[in-house]
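Let's look at chain A:
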Amino acid sequence: MWRDALIVAGKDLRIELRSKVALNQVVPFAAVVILLFGLALGPDRAALSPAAAGLFWVAVLLSAVLATQRSFAVEAADGARDGLRLSGLDPAGIFLGKAGAVAGELIVLEGLLSVGVAVLYGLQLTGGLVLVAACLAATVGLAAVGVTYGAVASGLRIKETLLPLLFLPVAAPVLLGATKAWQEALTGRPGAGAGWLGVLAAFAVVYVAVGIVAFGPLLEEA
Partner candidate 1 sequence: MKSNRILRLTGALGLAGVVATFWLGLFVTPNAEFFGSLVRLLYVHPSMAWVAFLAYGMAFLSSLLYLWPRTRHPRFDHLAGASAEVGVVFTGLTLVTGSIWGRTTWGVWWTWDPLLTTTALLFVLYLGYLALRRVPGDPEVVARRSAIAALIAFIDVPIVYFSVTWWRSLHQPPTVNLASRHLYVHGIMAFTLFLSFASFTLVYAWLTAQRYRLYALAEKEADEGLDLALEERRAEGVPA
Partner candidate 2 sequence: MSGYVEAGYLVVVLGLGGYAVSLVARQRSARGRLEPKRTPPTPREPGAKR
């Protein structure tokens, strides 16, 4: 399983390095979202910086939808979804590999985006450890749910509209937990933020487990 995961993750990341779709499209998209929030809430920094953590995570959530769609667009191209099944790879390995690749891309995106938020919304990124830990736990959870639902929706003609509808409500606890963890850490109360890390970690563990179990039956369809 782990060997197969490494093969798939390596393949997906290599494709990303070649095509740079995540870097050239998803990251700018997240930047646009952040900019638009700034415009919507007005130029008042006093209004922006308390909301910054929430806005940041909404942008990450929306980007996660795009990253997931991309992860499966790569497979659908030229019938590689059949290829994935024909390759004889372990479905759990495929899930872990794809989720790992998506998580890796999202981590990079979060790093870039947090700099953007800090600059645009005038934020001091304090309480570093909790921020980073929240990012990691939240990202693993998002990637796990995203890739599982990506497989649910892949191969359907209406996947572009269905995936966000399925994915975003499920990811609500991640938005809540990560935002609160960030808010607490940013306002100098990393201890309170650490409690939310538990919620994020539980979410990640549960959905990684679900993905490992569910991916086999999902891939067998069609």
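The candidates were selected such that all candidates are chains of the complex that A comes from, given by their letters.
The rule is short, and it goes like this: a residue touches a chain if its C-beta (ideal position, glycine included) is under 8 Å from a C-beta of that chain, and two chains touch if they have at least 3 such contacts; residues count from 1.
Everything numeric in this text was worked out from a predicted model, so none of it was measured.
J.: So chain A is shown by itself and the numbered options are 1 or 2; which of them touches it within this complex?
T.: It is 1 that touches chain A.
J.: Once bound in the complex, which stretches of chain A touch candidate 1?
T.: Residues 145, 148-149, 152-153, 156, 158, 162, 165-166, 169-170, 172-173, 176-177, 180, 192, 199, 202-203, 206-207, 210, 214, 217-218, 220-222 of chain A touch candidate 1 in their complex.
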